[in-house]
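Quick one: structure below, then a few questions.
A single protein chain has been omitted from the complex, and every remaining protein chain is retained in its original position.
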Amino acid sequence: MKKLLLHLDTDAIPSTFDQVVAYDAGVDNIIAYGGITRDNVTPHVQGLIFTRTSKNLKNNAIFIGGSNVTASESVGQAVKNAFFGQTRVSVMLDPNGSNTTAAALVRKVLTNYDITNRKVVIIGSGPVGQRAALFLVKEGASEVIITSRDITRSKNIVRQMKQSYGIEVIAAESRSDESVAALLIDAHVAIACGPASVCVMPKQTWINNDNLQVIADVNALPPLGVADLEVMDDGIEKNGIRFYGAIAIGNFKMKIHRKAIQSLYDSHDQFLDETTIYAIAKQIDNT
Amino acid sequence: MKKLLLHLDTDAIPSTFDQVVAYDAGVDNIIAYGGITRDNVTPHVQGLIFTRTSKNLKNNAIFIGGSNVTASESVGQAVKNAFFGQTRVSVMLDPNGSNTTAAALVRKVLTNYDITNRKVVIIGSGPVGQRAALFLVKEGASEVIITSRDITRSKNIVRQMKQSYGIEVIAAESRSDESVAALLIDAHVAIACGPASVCVMPKQTWINNDNLQVIADVNALPPLGVADLEVMDDGIEKNGIRFYGAIAIGNFKMKIHRKAIQSLYDSHDQFLDETTIYAIAKQIDNT
Partner (left out) sequence: MKKLLLHLDTDAIPSTFDQVVAYDAGVDNIIAYGGITRDNVTPHVQGLIFTRTSKNLKNNAIFIGGSNVTASESVGQAVKNAFFGQTRVSVMLDPNGSNTTAAALVRKVLTNYDITNRKVVIIGSGPVGQRAALFLVKEGASEVIITSRDITRSKNIVRQMKQSYGIEVIAAESRSDESVAALLIDAHVAIACGPASVCVMPKQTWINNDNLQVIADVNALPPLGVADLEVMDDGIEKNGIRFYGAIAIGNFKMKIHRKAIQSLYDSHDQFLDETTIYAIAKQIDNT
């Protein structure tokens, strides 16, 4: 029986990237739709759950993507609501690749590295930054700071994370290179999650910092997020600091993404979100 | 050579359900389009018929679906017009699942049951009700009544059925529970084809009726169309009446749907509509 994936995308045109990864994870055929909202998703979910008998339902699964994370999470909720008890299929939620990317980022940072009692500063508070903060707190970091150029935004995000996950993250502002350098002074780990093609950590922000042990960056498009970092860096030491670049992280992200898609077909009732995707990532060798 | 299915849907987003069934029937790849009309369908049909040589044309087929039955039938006509003589492919027309559902419904009702000289009342006059009426007349029912909440509508439908199929169906009105009960008094078979989540046969309409032998309902969403009926009922007797629920019918519908799709690839020149789909359904064991 074919492994089918219903790819639901909140963008107008469904993601090519996510579909290629799904095929590489062993999916036989994808039924892909763009322009999906919480209001039009129900018939597609019910079309999927009512076609195969309960014994075979695990061969049907749903992937929810899209560049708008909030819209995709809202589709995820509507998908759950469209199920009838155990007449359901497994779902993976990875809008904009945020869950798999953040999991890859954190797993790379933790390669042979004990985060316990370490202070982390995350420059950028988008979905990847938020999820990275979540995973690092759960892994035992003593302090995780998340920044944006506007302190009101970072405070809002910290409040939401407290509400959603019951965790303590600290809000900060990263309006200037000086403010970033000041935040990093006693940090052990610095993570760049800023917009593409913006260097949020120029050399003066980290070069004379003796506390810093790890720097990671998810920006793949030049100029990169961190001066002197290269996209292929995979734990290489420069000035006594380990560097992880976007392609090293991206390659590991792909492994997590594929393994998560494969897991969908193990049973018919999983819901893979940030937490469960991170658990899957922990099963993969990160060295 | 791959078995390809061109799935043409008059809805904006093509049906997931129909695509899953097609894969389960052995189709290798589906080319699916939503928003299909009689005015934009021609190039797709000609794209399909002109790619493979006549010997191989039977590996290309067309499925036409969509929730608007009239629009889908009009696409079906346009598809026929787009063929060039024997340069054609097989087509299955099953808008909103109406042909396969009605065929399953009637085949279930006829399980070890002789309809000859029996009176049937169908509450609801949508596409499934109309097709069920057609099949039951053809199978020898002495009287088939089809109802709607508005007698003008049922009369129109009866007139159209006379025109299209040359059969006699009787129009009635089902505006109240009392009118339904009155219609059922000397009926042997009662079929609920009303809208989803509306009970069109509450208990008082059938409980003290000694003539009734079979009750069937295609509504899967609670409240169901018939009081005391359950979706899994597959011929179980209650108060001396055999009950058929939407899931028992739906599971059989799926078998018919799959077999019809498989039949498409037997030759390149079939047109599976209500009549031919019912003939396919008769080849499947309905017990």
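As written, the chains take the letters A and B, and residue 1 is the first residue of each chain.
What we mean here is this: a residue touches a chain if its C-beta (ideal position, glycine included) is under 8 Å from a C-beta of that chain, and two chains touch if they have at least 3 such contacts.
Worth saying up front: this structure is predicted, and the values here are computed from it rather than measured.
Across the entire complex, the residue among A:N29, A:S90, A:S174 or A:N219 in touch with the chain not shown is A:N29. Across A:T16, A:T53, A:T116 or A:T287, the single residue that touches the chain missing here is A:T16. Set against the missing chain, the residues B:V20, B:L48 or B:V69 yield one that touches it, B:L48. Residues touching the missing chain, restricted to chain B, are 1-2, 4, 6, 28-29, 31, 33, 35, 40, 43-44, 46-48, 50-53, 60 (touch as defined at the top).
Those residues of chain A that touch the chain absent from the view are 13, 15-21, 23-24, 29-30, 32, 250-251, 254.
Just so it is clear, only the chains that are shown with their structure count from here on.
Centroid to centroid, with C-alpha atoms defining each point, chain A and chain B lie 45 Å apart.
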